[in-house]
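What follows is a set of notes on a single structure, which appears directly below.
One protein chain is absent from this view; the other protein chains keep their places.
Chains here go by letter, A, B, C, D and E, matching the order in which they are written, and residues are numbered from 1 within each.
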Amino acid sequence: MGNEAFSHLDPDGKARMVDISEKQDSKRIARARVAVSMAKETVLALKKGDVPKGDVFAVARVAGIQAAKRTGEIIPLCHPLMLSSVTVEFEVSDDKVEIEAEVTTVGRTGVEMEALTACSVSALTIYDMCKSMDKTMEITDLVLLQKTGGSSGDFSR
Amino acid sequence: MGNEAFSHLDPDGKARMVDISEKQDSKRIARARVAVSMAKETVLALKKGDVPKGDVFAVARVAGIQAAKRTGEIIPLCHPLMLSSVTVEFEVSDDKVEIEAEVTTVGRTGVEMEALTACSVSALTIYDMCKSMDKTMEITDLVLLQKTGGSSGDFSR
Amino acid sequence: MGNEAFSHLDPDGKARMVDISEKQDSKRIARARVAVSMAKETVLALKKGDVPKGDVFAVARVAGIQAAKRTGEIIPLCHPLMLSSVTVEFEVSDDKVEIEAEVTTVGRTGVEMEALTACSVSALTIYDMCKSMDKTMEITDLVLLQKTGGSSGDFSR
Amino acid sequence: MGNEAFSHLDPDGKARMVDISEKQDSKRIARARVAVSMAKETVLALKKGDVPKGDVFAVARVAGIQAAKRTGEIIPLCHPLMLSSVTVEFEVSDDKVEIEAEVTTVGRTGVEMEALTACSVSALTIYDMCKSMDKTMEITDLVLLQKTGGSSGDFSR
Amino acid sequence: MGNEAFSHLDPDGKARMVDISEKQDSKRIARARVAVSMAKETVLALKKGDVPKGDVFAVARVAGIQAAKRTGEIIPLCHPLMLSSVTVEFEVSDDKVEIEAEVTTVGRTGVEMEALTACSVSALTIYDMCKSMDKTMEITDLVLLQKTGGSSGDFSR
Partner (left out) sequence: MGNEAFSHLDPDGKARMVDISEKQDSKRIARARVAVSMAKETVLALKKGDVPKGDVFAVARVAGIQAAKRTGEIIPLCHPLMLSSVTVEFEVSDDKVEIEAEVTTVGRTGVEMEALTACSVSALTIYDMCKSMDKTMEITDLVLLQKTGGSSGDFSR
């Protein structure tokens, strides 16, 4: 397998930010998903307790949106992008919180990393807010669900 | 379960940055771990191909170290902390790369979130660098391994 | 009044970054204004004293320009924008300094928040530089003066 | 009035970050307050409408807390500080929302600018979230309410 | 010589971010170069020692790429730009390391400052990583090599 597989590496294997100047602006969307596994008691406290869960999720949602916008700073070889929209949704079940992020841009490159970063940072924020009662949480199964737009073709998991 | 379980929420359930001004400076260490699952071909390309894997890991390591330092910016309710050290290590097996981060500080609060953030961002960076050849990677099993120092007691998974 | 009034909230009332991908690029300008009220002695020190006022205003101007560029980081649901120009002007009277900022972009959304943020941060910088002699200053009357461009129509106060 | 009045300016009037290396660590608290004046309809929409006001305030609270932590980046001559706590509270009346922020640190210099910056950015965030329905809002009466700790004496408005 | 020579200053000599809203998007490239002079022993340690030089250069390369992306934050009057590519190359001789950076964008203004900033920060990173063995290093001869695109004409040193 040759070097062309890794577009971030030049023929000598050094890191670079790959050239997208010849690509065209197009509308691009990406969706990613992650889960925060936690003790049932922690979920219950989030769902039914005195704890106003709304606020936990509101903080985690804001954190994810802001992280999506700063992906080009956080991930070294990502291009800076002007995002058109970011949404972050939560789904709570017995022993986990699942997070889905969708990011849209009109630009020269895709937004998978932005959607994945939004999920990661939302999950870390939930972890941070629950860690005083549960240190065994796991952030798990972060995947790209779907990607549309751009010349490399659509992807759907 | 009362509100005291969630130290980031005040008695009315609103977000706040919890007061650590009465806590003492002490040496605190945290270790976290995450895995990036990928196709065996992707691991092979990383390990044996023409691709100089050193660079992929070097970039991911730098990304993790820098993210650890910026945790207080990325996670909304984290305290800013002056980190004393950060290390990020990689272990490559057949179908995944595992990442372990260790963070040390001398301060008034622990560094779990810093270690977890370093792992997340290193994993996202590996994902970013391999995504042109493999869109089915998963970032998974992010956990806190160990935490020492501070008044709340040590933790080991 | 329905939810459509608050474009940052989806139909369920959760925060999101609203989708601007279908909007067109157009030239957009916004002007905002704020006042820093202070003791007459503080104004005199700024205007006539040995203190070279130029430098105070130069620092406050730079702070405002830089803040305008970072509005998308500072205000959680603002879109990142590539600003075309930023100017910050000062007008000194007996008991206050007034600041006016104008921001221009060619983009898919307006720059009111950028102009307001430039004013706020310039005002805070003046406050910071004068606070050792006057702790009773007030930052007041921050308003949008004018907004042109975009499909929602022009606004003038 | 001599130059000593402006501690940010050296004897020649140039900007500098003043030396605090000989000051002692002590616990310091500052409280600031600001108002966002708006049409009664806007307040009603926030208070009674279908709009879940919790989310608006949750986003504005997070924005204020994060801005407090980044004050040393936003205000050019502020010292970087490790904040011990930040709280942001809202009080809604007929035609305005008032915001009060309290910041605590254990450090060599005070946190007035951090409290004022938290208020400013929370107010700007409320403005941003309501601006689609009301372009005549004013952010006004931003003042320091109280300041304790440090050698320069306490201040109370 | 009149004020028009300094496009960052308005006719009264105050700083501003110059208006580029009437300029056209075009592909723009800039290349810059810098040298880090060091003791021959330091170069030898970099080149032949047990030290894996790859990592030093990998870290410095990442630092330069990231700094290029953040030029609009670091240099007060620079416009934010969406970079299309960044490359950073090293050339090691007897008593120095030379660094060349090339930056590409499709935008309304040039990328000289981005190329120069990438060089500066890469050089500072090498300095940082070698400073424990050599405190007499010099970072020197930072120049713009070439600039193409845009209406002001091409430049080549």
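FYI, a residue touches a chain if its C-beta (ideal position, glycine included) is under 8 Å from a C-beta of that chain, and two chains touch if they have at least 3 such contacts.
A quick note: this is a predicted structure, and the numbers were derived from the prediction, not measured.
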Visible contact partners (per top-of-document touch definition) of the missing chain: B, C, D, E
Touch criterion as defined above, residue of D:10, D:91 or D:154 at the omitted chain: D:10
Hidden partner interface residues of chain E, rising order: 1-3, 5-9, 12-15, 34, 41, 44-45, 49-52, 55-56, 58-59, 62-63, 67, 70, 74-78, 112-113, 116-117, 120-121, 124-125, 127-133, 135-144, 147, 155, 157
Touching residues (missing chain, whole complex) on chain B: 27, 57-58, 61-62, 65-66, 69-70, 82-89, 104-106
Where the missing chain touches chain D, by residue: 10, 14-21, 72-73, 76-77, 79-82, 107-108
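The rule is short, and it goes like this: only the chains that are shown with their structure count from here on.
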Most distant chain from chain B, judged by the mean position of its C-alpha atoms: C
Inter-centroid spacing, chain D versus chain C (mean Cα positions, whole Å): 15
Per-residue multi-chain contacts in chain A, two or more chains: 14-15, 52, 55, 58-59, 62-63, 66, 70, 76-77, 82
